[in-house]
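What follows is a single structure, and I will ask about it in a moment.
Removed: one protein chain of the complex. Kept in place: all other protein chains.
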């Protein structure tokens, strides 16, 4: 709880500055990698400075712990698939939250065995740290488990969920009040820890698998706040600053996702604490009987190969099928034939902000070829073929026209304005939002049924033969 | 030197946040006024919180002082002409710097009469505060005097100026070292104060009147740093934060001005500390004998009235002549005739960043009609008449073509690309940079000699008669 | 004391980052008001002046403090008012445009 010596404090300041500069540089593709490196260097400085603190005596154990952690972290980072990024972030996030919570619990143990009276604000910060850290921990783990498909991704609800949650929260508040008066009561403290962990589970339980990325981003913000709270417990600026940075970043990303889905944060938060009434039946009446135009890869290749301009619209399906490399190849082949190829990236295509960008970057697509929604929408009028690969909600015209649709108001990629639209998907099942898509029934739309990777690969070979 | 009670600290935090939010809102014309108000409220909170501090006992005197200051400030703010903004900011800035320096001197007096030993870092911060505050004070006052025309604006140099400055600085450093060892030596302290004040004068003396705005911006940054330094002396976060904000803002504005003039900050700084070798003769040889085409207002009005598109390029001359209202009227008349009128704003037109914007705003020109250099330059090819009003350097093609010119490399408004160019100025004297302007001798250029206000007013009445 | 210095340094560095980020976004149109507005903020030295001038017992410190109070108040009041005067002009336009 004591102040740290100046040199360590100064190192912390340098480390914090490196974090800030690193985040700034993450803002441009050209400098992003250097930015990440700078942030990592900042972390190293912070760790080394801390190890030089005289409070750290137990070197061997600490270093062994770090070695184990590094090994696990490195292996995880190497093994993970690019498509599994959301759950990876979720899992790491959970670890961070757990660490913050454990720090607070450890600090609690230290103070209750100390001789001094425990000041109120210290108890408060410890409780806060346990709460945020605990929720982050179990919430993130559950989100990971859901996204990884270890349990069903559909929202899980049970009777009286809302009242139960409220009771738990009230219990937490009551326990906190009690603990502030009697700071040394271990039982109550442990109960608070338990409630925090439970709250994390209950927070994520009712959220559908597809909504989980938003929650992960929010929990990322929480993990930052947890670190800040731990910083208040230990009176450590390093923790406070970095925590605040992460907290802000998580909140902004959450906002961006919510905005792009045309839902408010409170809506996400409340539907999280409430019951999942997400999955609704189709609304657009009269679609059922309508005819689809289905084509095969050869026909598709003809259309694409003889077009002047093609806009590729990737979505979640491309990510699932890992079709990005095939897509890149298709674009190459088309360009060889003189076709002008662009990619249209919807801000919430896929399941994470920037999801498509990462995948396409993995497949070596030059990023000047990627166009934001606002830039590409005016182009569709002049586009010969829009090729939709495993996207659904982000191209659903109901968002523009059907005021009753759950996605009404969400800005979309207006592929229905192109002269022709080819849609690759496996069947007629709905996208994340669970609504029918009238686009598939339009005259200008051709369906190319099959898994994205297979279909695109077939397109490639057919285009090669043109 | 003691810590302040929590409630005051919290008020300071709120005030700092208001400053930040205020500055953010200053970033858009729609919210700028509210932003300024927020910042003012922040200041009020900071002042009230400080008055509630138990250290302030001498209420009557303090309040009287504030009343006097408010009255003077309010009158100055009301009376000042919009064209006199640079010197107004300079003067106010000087007062701020003086206040910071006085605070440091006062604090010094308090500590040397205290009983405790004076810690080294306190002496250092006091010295720093005196240095920055002193330079800001006299430097800003001198800049004011120059800009106001109370003394000649041309750079003032004397023999051995450089060695003299260096000696002074060395003396200051030596004195500081001595004072750190013997913190109670009043004579040395006063000598340091004197040197600081002298340095401010010497800093600004060799700078030409037209370069002064850059220096004012830099001194503005200094005054922020002075406040920060005073904050370190008093251990006061409020001062540190606001000082840092102002420091950053001043430095950025200085950079922007330097960049737009294609000079480096160090160049400005060094030529400031060196001798003013600014005023050079004309370089573009062979101009002398060439013919000018001079027209009168009626001919000008014909050209303007029958043009399809006119781009108005205002410069320092418009500011001096206070011609902005007439210019606005001219634009109105032209628009009445169906002419498309735009304004091209060079980043360093006039004598302050954003100078033209303020003047044209005063004359009610809608700001969507104002175009930045980068946006308007591609338009000149399609422009029938470019009307240059009292601008010179910012339209000088030598910046593009003549590698020997002092303004070579400075980005300019490319009026010579327009089908015709009309230039309003009083005679053939050069602009701020002191170089000849070949533009005036081009075939497509017509000169309309006279003071900007008169000439534009004549243009208005002639256009009315079309 | 060295502690306080470092705490101050942390605050200073963070505030500078904010300054750079915020100011860098401000468009040229508003640079003159920005200059005078931030100049007004630099009048925050008034807080220091108040603390120094507040003593009941007359001393050189108090006198210097009082002068500082007057000067800083001019800076603050003049700065904010003149900025407002400038911005008022921008405001009017907005309604029209």
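The letters A, B and C name the chains in turn, as written, and every chain counts its residues from 1.
Just so it is clear, contacts are C-beta pairs under 8 Å (C-beta built on N, C-alpha and C of every residue); 3 or more make two chains touch, one makes a residue touch a chain.
Nothing here was measured: the structure is a model prediction, and the numbers come from that model.
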For this session: Specify the shown partners of the omitted chain in the complete complex.
Result: A, B, C
Problem set entry | Of B:43, B:241, B:307 or B:359, the residue in touch with the unshown chain | B:241
Problem set entry | Residue of A:127, A:204 or A:240 touching the missing chain in the full complex | A:240
Problem set entry | Among A:146, A:263, A:342 or A:355, residue touching the chain not depicted | A:355
Problem set entry | Per the touch definition above, residue among A:50, A:309 or A:457 touching the missing chain | A:50
Exercise. Taking the entire complex into account, which one of A:365, A:418 or A:455 touches the absent chain?
Worked result: A:365
Seminar exercise, completed: Residues of subunit B touching the missing chain are 3, 6, 9-10, 13, 16-17, 20, 237, 241
Problem set entry | Positions on subunit C contacted by the hidden chain, ascending | 7, 10-11, 14-15, 17-18, 21-22
Seminar exercise, completed: Residues on subunit A facing the left-out chain by the touch rule are 16, 19-20, 22-24, 26-30, 32-33, 35-37, 39-40, 43, 46-47, 50-51, 53, 55-58, 61-62, 65-66, 68-70, 72-74, 76-78, 80, 82, 85, 88-89, 92-93, 95-96, 98-100, 102-103, 105-107, 109-110, 113, 119, 121-122, 125, 216-217, 220, 223-224, 226-228, 230-250, 252-253, 256, 345, 347, 352-355, 357-358, 361-362, 364-368, 370, 372
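We adopt the following convention: only the chains that are shown with their structure count from here on.
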Exercise. What is the shape of the graph in which nodes denote protein chains and edges denote touching chain pairs (line, ring, star, complete, other)?
Worked result: line
Problem set entry | Top chain pair, ranked by number of contacting C-beta pairs | B-C
Problem set entry | Computed distance of Cα centres, subunit C from subunit A, in Å | 41
Exercise. At what distance in angstrom does the C-alpha mean of subunit B lie from that of subunit A?
Worked result: 46
Exercise. Centre to centre, by mean C-alpha position, how many angstrom separate subunit B and subunit C?
Worked result: 16
Problem set entry | Sequence positions of subunit A contacting 2 or more other chains | none
Exercise. What residues in subunit C touch two or more of the other chains?
Worked result: 2, 13
